[in-house]
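Missing here: one protein chain of the complex. Every other protein chain is in place.
Presenting chain A:
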Amino acid sequence: MAATDGQQFPPPKVLTYPASAPPLLVTQGAEGRLYKTTHLAPNRPCALKYRPPKPYRHPILDARLTKARISSEAKVLERCWREGVPVPAVYAMDPAAGWMMMEWIEGIPARVGINKLLGDRREEEEEEDAEAPLPETCETLLADLMRRIGAAIGALHKTGVVHGDLTTSNMMLRPRRRGYGNGSGADGDGDDAEVLKGDVVLIDFGLATQSMSDEDRAVDLYVLERAFASTHPRAERLFATVLEAYKETFKKASSVLVKLEDVRMRGRKRSMLG
């Protein structure tokens, strides 16, 4: 997923100093750009998140948002890291310049993993109805992943942090180290299956806030539910599994789930017919 024409944007000043390996522009998200570079030692890879000035935004508004977002993101990551939530560790930052360095997470986004699995299935089944049940192995794999996603969100909310932009693009599947856990990939699903078994690491805390309110937590879940419905329509019903695992991990989940009902009613403007 490395962007090939990496240097078409001017990099932030911090990346213009001489280094043993040139910084690599990994992705241009909506939030900003992510570079892969190194921190302190050439064998210590790190992710540098840079929020460039947005040309469409009024400069005063832009500066206010950029500074506040970098420092709040760093604060929140620090807090999660201390509490053992699976997130990248913060190495360094300069909020006014709009950048922050973090631990480099290996692997692929959950969105890519899920769609790869579902996409491969679709080709095999061809013209079948989108609502058709998925094969059992696939179903189990996905359900297991959903449980780990739910657990990660539960752990996050337990620390008093809400993510603010939960999508399957903002969850990495970090490959497990060899010799750990379920070692064998001999169940016939090959690489796709192995990938889905990776550890869920939450990334991109650009819109995260520190909050203990049921409302904010419910909106967090709602954003993911909606992102899920729009990105993985075929796996939409698996979202219930996410909520189950969330409930198991997080003691105060039940009041959040009640609030989620309210948020759904309000946000979705559900049809009054039928």
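In this section, a residue touches a chain if its C-beta (ideal position, glycine included) is under 8 Å from a C-beta of that chain, and two chains touch if they have at least 3 such contacts; residues count from 1.
Keep in mind that, in the parts below, contacts and distances are computed from a predicted model.
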item	value
Hidden subunit of the complex - UniProt protein name among "N-acetylglucosamine-6-phosphate deacetylase", "Meiotic recombination protein SPO11-2", "N(6)-L-threonylcarbamoyladenine synthase" or "Large ribosomal subunit protein bL19m"	"N(6)-L-threonylcarbamoyladenine synthase"
Contact with the hidden chain (one of A:Val26, A:Ile114 or A:Leu207)	A:Leu207
Sole residue of A:Pro88, A:Gly150, A:Gly164 or A:Gly198 that reaches the chain not shown, by the stated touch rule	A:Gly164
Omitted-chain contact residue, chosen from A:Ala97, A:Ala143, A:Ala227 or A:Leu257	A:Ala227
Absent chain, residues of chain A that touch it	28-31, 54-58, 60-61, 65, 130, 164-167, 169, 207, 219, 223, 226-227, 229-231, 233, 266-273
